[in-house]
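The complex appears here minus one protein chain, its other protein chains still in place.
Take a look at subunit A:
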Amino acid sequence: MAHYFLVVWGPSDYGEFDTYGTQEERDAQMEATGAFNDRLREEGSFVYANGLTEPSTATVVDGTGAEPIFTDGPYLESKEYFAGLWIVDVPDLDAALMLAAEGSKACGRKVEVRPTGSV
């Protein structure tokens, strides 16, 4: 079994309904995502899942120098940012891709699958 990081991509600015256009849209996606998460828990592949607050709330920390430096905002300027994530525990990439496809449908966003390192 291996951990895969399923990164949800979303817009840079969140509106009144977070990354969604309307209240109904958000409710529907939240419900679908909740049901999907429940299934992951039942199957034993759930490690962690959550949405992220908007990129403007991010702080970049550089602790590589003598004193840590804190910078307001995300690391890179982009049109799209991480909007949420799953960490799943599955046997191989095929299983991770299948879950990512279902997760993407549930939350209505594109999902990037990143294998984690072996450490």
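Note that a residue touches a chain if its C-beta (ideal position, glycine included) is under 8 Å from a C-beta of that chain, and two chains touch if they have at least 3 such contacts; residues count from 1.
Basically, contacts and distances are computed from a predicted model.
Peer 1: Missing chain's UniProt protein name, "Carbohydrate ABC transporter permease", "RNA polymerase sigma factor", "Amidohydrolase" or "NitT/TauT family transport system ATP-binding protein"?
Peer 2: Of "Carbohydrate ABC transporter permease", "RNA polymerase sigma factor", "Amidohydrolase" or "NitT/TauT family transport system ATP-binding protein", the absent chain's UniProt record names it "RNA polymerase sigma factor".
Peer 1: Touching the left-out chain: which of A:2, A:47 or A:87?
Peer 2: Checking each option in A:2, A:47 or A:87, the one touching the absent chain turns out to be A:2.
Peer 1: Looking at the full complex, which residue from A:16, A:42, A:67 or A:94 touches the chain that isn't shown here?
Peer 2: In the full complex, the listed residue that touches the missing chain is A:94.
Peer 1: Residues on subunit A that touch the omitted chain in the whole complex?
Peer 2: Within subunit A, the residues touching the omitted chain are 2, 4, 91-94, 96-97, 113, 115.
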